[in-house]
Every structure is written in C-alpha cells, then in structure tokens.
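Since the structure comes first, as structure tokens, the remarks are kept for the end.
With one protein chain withheld, the remaining protein chains of the complex are depicted in position.
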Amino acid sequence: MLDMTSLQPDRLLPADPGTRDVARRLYAATAGLPIISPHGHVPAEWLAQDTPFSDPTSLLLSPDHYIFRLLHAQGVPLADLGVGGTQIDEAGSRPAWRLFCQNWPAFRGTASKFWMESVLAEVFGIEQQPSAETADLIYDQIAAALTTPQFRPRALTERFGISVLATTDDPVDSLEHHRTLAADPTVATRVAPTFRPDRYLEAARPDFSELAKSLGVAADIDTSTYAGYLAALEDRRRFFKANGGVSTDHSHADVVTLTLERNEADRIYRAALTGDASEAEATAFRRHMLVEMARMATEDGLVMTLHPGSLRNHHTPTFDRFGPDTGHDIPIGVEFTRGLHHLLGRFGTTDGFQLVLFTLDETVFSREIAPLAGFYPSVYAGAPWWFLDAPEAVRRYRGAVTETAGFYRTSGFIDDTRAFLSIPARHDMSRRLDAAYLAQLVTEHRLTEEEAHETAVDLVTSIPSKAFKL
Amino acid sequence: MLDMTSLQPDRLLPADPGTRDVARRLYAATAGLPIISPHGHVPAEWLAQDTPFSDPTSLLLSPDHYIFRLLHAQGVPLADLGVGGTQIDEAGSRPAWRLFCQNWPAFRGTASKFWMESVLAEVFGIEQQPSAETADLIYDQIAAALTTPQFRPRALTERFGISVLATTDDPVDSLEHHRTLAADPTVATRVAPTFRPDRYLEAARPDFSELAKSLGVAADIDTSTYAGYLAALEDRRRFFKANGGVSTDHSHADVVTLTLERNEADRIYRAALTGDASEAEATAFRRHMLVEMARMATEDGLVMTLHPGSLRNHHTPTFDRFGPDTGHDIPIGVEFTRGLHHLLGRFGTTDGFQLVLFTLDETVFSREIAPLAGFYPSVYAGAPWWFLDAPEAVRRYRGAVTETAGFYRTSGFIDDTRAFLSIPARHDMSRRLDAAYLAQLVTEHRLTEEEAHETAVDLVTSIPSKAFKL
Partner (left out) sequence: MLDMTSLQPDRLLPADPGTRDVARRLYAATAGLPIISPHGHVPAEWLAQDTPFSDPTSLLLSPDHYIFRLLHAQGVPLADLGVGGTQIDEAGSRPAWRLFCQNWPAFRGTASKFWMESVLAEVFGIEQQPSAETADLIYDQIAAALTTPQFRPRALTERFGISVLATTDDPVDSLEHHRTLAADPTVATRVAPTFRPDRYLEAARPDFSELAKSLGVAADIDTSTYAGYLAALEDRRRFFKANGGVSTDHSHADVVTLTLERNEADRIYRAALTGDASEAEATAFRRHMLVEMARMATEDGLVMTLHPGSLRNHHTPTFDRFGPDTGHDIPIGVEFTRGLHHLLGRFGTTDGFQLVLFTLDETVFSREIAPLAGFYPSVYAGAPWWFLDAPEAVRRYRGAVTETAGFYRTSGFIDDTRAFLSIPARHDMSRRLDAAYLAQLVTEHRLTEEEAHETAVDLVTSIPSKAFKL
C-alpha cells in the first residue's frame, strides 16, 4: 500500500533544505488565514438549501472535469461517470468510483492528484491511496461521512474557513439563493454572485432573440431595441451589484475590442433578433459589446474579468450527447496587446475601472499581460487558470509575470472550481507555491525574508481584496 | 586536458543531494533495460548488409545534422564535412575531423556534446575531450576500432541492447532489407519500417505525377484516378504492416485537416497529374489526405504520428548545392487545436485509432497537446523532438505536459536519429532526465518513491509499447 503524499507537511516546498526552511516559515504565516474565493462555480443553491451530498461519485467525480476528462482519455466512457447530466444512481455510483480508483496512476504528476489526496485525507480522514483494492473501502468511508451533519455544505464551508465565495451566474438569475444566504445571520461566508453574460452578447446564436427577450423580462425593460437591450444589461448588472456582486466575467474565443457606430450596432442587433445577423456581424457586435461592458463597469464599478482563449466543445459527438463543459474545451492562442488596444485606449486610465486578465496561453504572461499590468492602473494579471492551475505552471506564471509587474499588479488566487470539496486544497496549494517562490527570492537575496513574509500575507488578503474590490 | 564529463555517473541528475539520491535509485531501475526506438532514421540496409563503417567523419559527422549545422554556423563549409552527398574520401575525412575537434567549444551546453562524449567514451573508450591537440589521436582510435568486427552494425545493435528499431521509409520501398532482417534468426532486434508518404500527398510538386505513377507500380494498381491513388496508398500501408510496420509518419508545414467533397478531391488529383493543381488546391488536397490517412489508420490499425512545423530548406543556395536535410530546416509556429478539430471530430474516439503529436513549437505543449491528450483516448503527447530533445527542453516538456495529461498519455522517448552510434546515449539521457524529474516529484511529495519507480519503468516499457502498438 502506498503512502498518502498529501499527509506530508512539506509537500510542494522546495527540495533544497535551506530554501525549504524559509518556505516553511512563509507558508506558516498564511496556512491558517481565511479563504477568499473571488471566482468559482459552486452553485449558491447548495449553500442556501444545505442539501446533503448524495454519494461519492456525484460529489467528487461527475462535476470535476479535471478528473473525468483524464478518465475519458484512459478509455472510460463519460456515461459511466455520470457526466453531463447523464443520470447516475446508487447502483452506478460505486462502479464509477471503482473505475476511478483503478485508473489512479493516470493522475500521477497532475494537480488533480494533489487535490484529490487532500480531499480524501484532510476532509474524510482516508489514509490509503485509491486503487482497485481500496476502492470499496474508500467509497464506504466517504458515503458514510456524507450522511452526517458535519458533511453538509454549510458545515463544510465553515470548516474550510471560506470568508468570501463568488459564484458564477446567468444575468437573468433571480439570485434568490444569494439573498437567502445574505439574509441568514448564521451564514458567515459572503456569497457573491458574478454576472456572466457571454451568450447574451453572441448575436448569431439561434436562441439570441429568446435570450434578449428573457433579459427584458428579468429587467422589466423592452429589449426589442438596441437601447432597451443596453438598458436591460445595465439594470441586471445593478441588480447583481445590489445583491453583493463585485465582478462580471467574460469568456469568448478572443479579446478583440472595437466600438461600432451606434447605427451599426443598432442594425446588427435588430438583424440578430430575427436570426439574420451573419457570423461576421455577430463577431463585431460581441467585440463592441465587450467595450460596452467596460463602459458600464466605469459607471457601476463592477470589476471586469476576462477568461478568453478556449475552443469550446472540441469534440462534436461528445457535445451532442453530453452537452457543454464535458472535458473537451481546448485552449487556443490568444492576443491581448492588440485585442485590448481599443478598450484600454478608452478606459485604461479611467478612475475605478478594473480589468483582470486570465489566460490559457502561457506565451502572453511575459509578453503581454505583465507589460499591460505594469503600465495600466486598471489592469491586473490574473492568476494561472484551469490547465495552468498546477504547481509547475504556477511557478512559470510567477517567473514570467513578477519580474515585469511585481506581485501587487496581480489578482491573487482564484480556484474557479465546481469541485466544492477541493477548494481548501486548491488554496492550500497556491499558498505553498507562493511560499516556495518567495523563499527562492529570499535565498537568492532578491527579497529579505521580512519583505517575503509581508508579500505572502498580502497575496491572500489585500491583493485579492483590491483586485476584486472586496 | 579536460575531463570527459560523460564519465561521471551522476551526469544530468539534480544538484540537490537529497533529490540526487532519489534520482540515482530511479535511474538504476531503468539504465539497463532494452532500448525501444519506435521512430528514427537509421537505414535498414546498414543492419541487413552489416557493412563496416568506413571512417570517423562519414560515421559521426556527415550524417549528424546537429553537429554539422553548428559547425557551419561557426564558419566551416558544409562541403568540408561530407554533407549532403558531397564526397569525402580518406584524404578529406581526417581534416574534417580536425575542424570538428577545433570547434568543440561551440558545442558547450548543447545536447550534442553529451551524446558525442558518450559515444567517444562509452562506445570507443576514449578519455579525452576533442580539441586541436587530441584530434588525430581520437581519429586514429576510432578508425582502428571501425576495422574490427565488434564495430559492425549488427554487433553494435546487440551491444546497445536495442530490442525495437523503427526506420523511416518511402511508400514504394521494397522493404527488402527489413525482410532480410526478419528472416534471419540471428537478428534479435525487431526492425520495423515506418510509412512516410509526405511527398506523395503534395499535389503541387513538379514530380507529383511521377510519384503517383511509382506508387501505382509498387502497388500494381492504376493510379491515374483518385480512386486508384487511394487504393495504392492503402495497399502500400498494408504491405508495410505485413512487413512489421507499426506506424505512419507525417511531416508537413501545418496540421490543418479537412475533408473535400469526393468530386473535388478527384478533380484536384487529376489536375495534379498534369501539373495543373494550384498551390491552394494542393494545400487543400494535402489537408484532406491527412484525414484520409487517419481513416486508413482506423482500418489497418497503423499508429499515425505527426511531426509538423518545420520550414524545410530555409537557405535556398545551400539547398541548391547540398540538397535537403542539410541543417537549415527551421521551426515555425504551429496550431493543433484548430488544425485537428476536423480530424478528431471524425476519428478522435474511434476504437483503435492512435495519433501521436510531436512539435517543435513548445508553446503548444501546455496549451494544446496536453489538453488534447488529456481528453481524447486516441491522442498521445509525443516526446520532445529534434531541437527540443535536450536536457532543459525535456524538463520543460515534462513540466508543461504532465500536470494536464500525466505520464500515461505520452508516447515515451523516440530518438529520431540518423546518428546510429548515439542511440544509446540518447536513450540514456532520456532515462536520466525522467529519473531527475520524477525524483523532484518525490522530494516535493507529489509522488511516493514507489509510484515514481513504477512510472520510470513504465516510461521505457509499457508506455512506448502502448503508444506504438508494439
């Protein structure tokens, strides 16, 4: 039987003994601080209703695209894992868990291994690594825990020490769960909605006119005109802000920005309502609307975050069967310098405007994002995201961004996860990696330990608070 | 006189003493295992005919483009090195060797230095570094060895412990040497041909109609129609498979894929036969044919490998005088996510289809290749190749690929070399580097040593065997 590496106190700290000593001290200063999670995908409903989790698979595998995508690559059918709304019942849950445990070696070297081991060991007290032999034992132990009150969502949130938890929400969402949580004095965590309008800005979608209509209903504004559409978006942003929202999030293929003539925007919008906007027109409209979102941000003060550069639903047969977010969104190259030229020309130095840039294309860290964040007071270099949220990628991010933009032009960590139980493990990984990076700067006499200590604490307190206006 | 660093037992292992200890143990587990070389360029003829090598220069310099290209950059004319079929005789061999030895400092920090030192020290027992002073001595020692039976190709193959050696072959090749080797019970090495049809798929080549004709002759099928051309390709693939082939290899400027209407493919093919296909038509046809190759792979089971992104023959005057493969193929950026969208949409989850992706553009390791290999059961992340087959580049590859795709979605090492004597050194380097990488994961408590040990062995046994269906 293998050890659980997650039980090692020095995990992820540098091998060199002198550097490790420094890193230990830096990590100790942040390990116990509350978790600020300013961008993620946990449903507010879980916390509002505090429903018990049903079974190990639907809690730990089915919602975690990092896990099920690699199992799929190993030959496991997605349907066997309850992915994409395929129903998995009690009878299906245990076999799915066994498939996962048998394929555990596939995760060696991945961040998922670290997170899952942390969840098993620290949340559930499990001491064995997953394997064909241990699968049932682990399954039973988790399943038993899930029936107890300590493993309900609110109890876990409290145990995890989450002080802020941002969700991601549709612009027409009623935010009723957020209001339930805000109204409940027993909930210590601030649960903030995030305005995510992607599909409402994509004028060539077959359902665009319905989306525009639903926006109008939600805002109680007639959206049959472009002016009404803008007003409805502004209204819904205000509604989000009034219900605790601090940011809007945008994830399109690119971040090219431009401003259309009012007449032209109006014309395309009307064409879109009748399904007559061409792909080229819709692309221009979306790029224009990104600038409109920035303009609205300068008015309502919501922080704008960009997560571009993923080619969504790469494998059409899988999409047709399982829907979106089923593990085959694949990154593409992305350009920020040229793309944001127009937007930043208009709002780059506007008071109160804040723009956080995330990327799946590492080449822009040193080439574009750090130089932009190192000049524009509005721009923040977002933490490494998705495929890049892993020990070495985080190290590369720090190595690429810090020398040009320092630490104080960055966003602080975001976990961006649907895997609720992995939130503490993800933040813990980030804190360990920052301690490791800072320790190296200390050992190489680029920072004093005092400076490093202050920076380590800032990275999990004032830095995310400033970037996300918390 | 300088030491030979190649005689250091710990070479390439990490500096940190604790990590080095772990790496030593991991390396010890793989150092003696047989060599699987599933992609390379050694001529089967050498082994079949077991002809003695003639002289140090034509064995070690003239065929090794890593060596002669850097000498050329240092100002040494290619003609003085016997490159590209320029004749070099006994009289020219020794001066060429002296030029190489005088320029030895130019190789500091390169992988070629490691390989050459290993060849000199471990194959020939030479203990001095090359220099103006040692040139003749080393030359004489090698020349003397080459006259002995122990230095003939078959004896060396046996001494090197090569269990599988793939060659790269023209589709019309008779594979007579492969058959000779297969029929000889004294040859323990499996010598597998690789089907490399690049030029037969490029419809704008001036010699396309001759190539198509020769394909027809080889297959005994009339290739004056597109249908015949496809049938001839299918036939030759089967012929390769029947003679031990396991894979096809494709190296074009990009990996864009598309499927033409049958009529359109037919029309372009006919135009190409009369030299009337335009560049644009030929490009579309080649992209279409890449998909046809994948389709054939789903039928005959040959593994498909892609080596794109090199701008061949960058310096036209050198090409005109010395021909292709003379050191000035220069990489360009390449895209896999968009390029393979069509191909993987058709065959990405087809049973038995396997696609190995290599690149000279490191930016796609974390951004495109690892995410593709981490979802599609058919896709394998190919080992670092050519300019990237060197200690730090390999380290970057592991750092970029592993966190998303793990170890078990990779191809295992390929040496891709024409430099026969360097094969053991190249595999040895790879094993040392994998031991170093795994040791770091152990020291940082991301893997247990037991897991690392198992992975190190898998990387040189089951992993290449699976990726190449050996």
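Some observations on this one:
Letters A and B name the chains as they come in the text, with residue numbers starting at 1 for each one.
Here is the rule we go by: a contact is a pair of C-beta atoms (placed from the backbone, for glycine too) under 8 Å apart; a residue touches a chain by one contact, two chains touch by 3 or more.
All values reported here derive from a predicted model rather than from experimental measurement.
Note on the undisplayed chain: of the listed residues B:G32, B:G75, B:G125 or B:P185, the one touching it is B:G75. The residue from B:Q8, B:T51, B:T148 or B:S174 that touches the chain not shown here is B:Q8. Here the missing chain is touched by one residue of B:E362, B:E403, B:D428 or B:E444, and it is B:E362.
Residues 2-3, 5, 8, 10-17, 69-70, 72-75, 105-111, 113-114, 311, 314-318, 327-328, 330-333, 360-363, 387-388, 390-393, 396 of subunit B touch the missing chain (whole complex, contact as defined above). The chain not displayed touches subunit A at residues 14, 16, 18-19, 335, 337-338, 341, 344-345, 348-349, 363, 366-368, 370-377, 379, 398-400, 402-409, 440-441, 443-448, 450-451, 454-455.
The rule is simple: only the chains that are shown with their structure count from here on.
Subunit A and subunit B, compared by their mean Cα positions, are separated by 40 Å.
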